[in-house]
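Here the complex is missing a single protein chain, while all its other protein chains stay put.
Each chain carries a letter (A and B) given by its place in the written order, and its residues are counted from 1.
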């Protein structure tokens, strides 16, 4: 086994060429023997320079897997953190699959969760081989050898060594089949803060992103997309575009019209000079208001039942019945690095460099578009300047557009596809616009006798290559968070009405929870107030005895905030709770009224995400998630004008949170011995309802439509 | 023109105030007021005519009374948010010239432009006009205590020839110019001064 799956190779190290040791671990190994190529499932490489490089199968887009996965390896390897390095894995389904998906990809806040044991085993195997090598060289029993902070030692003989000096010898050792891993009590790195591995390069301008790739003879390409979703190209006059200095060619491609130029400025000017005629006959021509009316009508019809418990009849006869209709707009993810991809075609093969979040899908789709075999497409996964779901494309539309650009060029070459911010905001793949209808009934004692929530929106998966995941059932991502609530209502019904539109939709940081948490947690707040209950105690009273993790985060957030009720000292306080991606989060927001505009001054956040691998990264994700959700609730909406066409175009009218709007954030991580769960997304859902609840407490104003401030300048 | 050109339309129009909807705002030359016999009345009428320029968004946006500038024909708060700063030139780290250069700059990814001129700054607080009546603006504009120590002749010079004032008629793509011309504005100022620089009620 060891000989078959251990790869030796010469790698450039700190002081020249060094022999590396590569370890196969985990599920991919068995698959590897089936598929044949001599490329072991490699996660760990140790150079004679003592550096330990961990190959990271998940894209680093700010959420921290470079650091998190390296931590897992370092823990079991007993490495010193200073010797750890991270590098991106290339596209390779066999070796680098997300164990939660069965394919290579990042999403659903699963990076740590699916890697937790796999990466620890990788580290443990490397450690065992180093120890075996030391035992052989020093002629001492392996059981007497210790490893600590990168030093292998044998106290009896006084021998000690770093990893590098034993790397060559370790490479010849058999690979342990199932190396033991540490008990939680023995963790030295997991659960402690340490510097992130990508911070330095991101603080001095040297971090390499897709847009930073320049290759000889490369052309920069911009694509003019249809102004309305579903419109098709009817005519092109490219004469003025071709007259722009630096523009080399103009080609129609399935997604629009591509302009190829020697630099970005020329491509921009060339695209601007195109005269284009579009056929709108299949386009979405409804404006947002028309669409909301249609969605609201569908919600009023009740939709299909996706969750039901108890008898809802008492709701209609309840002493007090509350109802509300909520409207949520389309949202763009707006990562700071707009979408981009570099593709190079050479003699029937293609190589790509970009922030591929689903390399599996991207590779297959590019191969199909180019009419070549998937093994002839290689993908170098680069750092991504944010994603928030935008680069996780089941349709692989960006990679395919790059492939179409390369194909339409009619020759081998290198092409950098760049989207502008306008392309990004108008390019679809939005968080689905959504209508919620909620009803709740209280009996004379203030007990909630019935709860009904009907959601109307487009399915994210239907009509995409991932439709098979639905297995004919409703799309859970459309209403997740409305279902599965921990609150014990006497009866409840959740309905879903599937809407259709040519406007493309996609998962957006925390997916269904982006709207369900808002609707559920603000409506519940109103219901609790109508029942004469405190927002914190009222929620706790609705929890079952076994809901200990839910209870713990709500109590902890309230404790941190010094909760004393909805108002104090001229400020409003609101709490919201949401479980998403396996993690439990509660947040309390403190809000001031600044000339009629809510200003969140402080947020207290409690999270239970199982074992906290890197508390520093978890805190950062909570801070960032709060800012992301807050800015969206205050400012962001994508709307269609009557007749179709997106009204927003850039950050002046699709506003982001800015530093002057950012609250102070305090995060508490609940101690846990459970396996790790997500942190990239779960910080987002509670903040908008927490703010809205605080704002209502302060001003009495209910906000049933987001964003708060209308989206334009406020 | 591609759909990209639509981008700035939304930005720069939005819900337009009455002023901007009346795109046919014109101003008359001094001779148009010759029929008013009374000097003071004629002078006040001339200033009222000048007021069409003074209260245009091109002028008011950078003559705020409190806080920072507004922007666009609909006079929205400036985004990104900026403050006046000690020198009417923004905050340390983000002064006006962080974005505004010596000339208007056409955007490359969308229609529209970033306005620019050398120099580029806010009018001092003492010269804030937003929310003032025309009569109040008139009194303020004549008052050397508040107008930067200018005599009426220096005020004429400013209105007729100052480059930043002149920018109001050359504001770059996506902004409605101030009505008339700077030349006409200068002529009105001259006639207003020559008739006694009276203020409207």
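Definition applied: a residue touches a chain if its C-beta (ideal position, glycine included) is under 8 Å from a C-beta of that chain, and two chains touch if they have at least 3 such contacts.
In this text, contacts and distances are computed from a predicted model.
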Write down which listed name, "Cytochrome P450", "(2Fe-2S)-binding protein", "Carbon-monoxide dehydrogenase medium subunit" or "Cell division protein FtsX", is the UniProt protein name of the chain that is not shown. "(2Fe-2S)-binding protein"
Where the complex has a chain not shown, which of A:282, A:336 or A:597 is the residue touching it? A:336
From A:48, A:63 or A:98, residue that would touch the chain that is not displayed: A:63
Which is it among A:196, A:493 or A:566 that touches the chain not included here? A:196
Which candidate, A:103, A:498, A:530 or A:662, sits in contact with the chain we can't see? A:662
Positions on chain B where the hidden chain makes contact: 79-83, 85, 91-95, 97-99, 101-103, 105-110, 112, 114
Residues of chain A (touch criterion as defined above) contacting the omitted chain: 61-64, 195-196, 198-209, 211-212, 214, 220, 245, 263-265, 334-338, 383-388, 420-421, 616, 620, 623-628, 630-631, 650-652, 656-660, 662, 664-665
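Criterion: only the chains that are shown with their structure count from here on.
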Okay, in this complex, where on chain B does chain A touch? 1-8, 10-11, 14, 76-77, 79-81, 108-110
Any idea which chain A residues touch chain B in the complex? 224, 226-227, 265, 268-269, 271-272, 274-276, 420-422, 426, 645, 647-650, 652-653, 655, 658, 660, 712-714
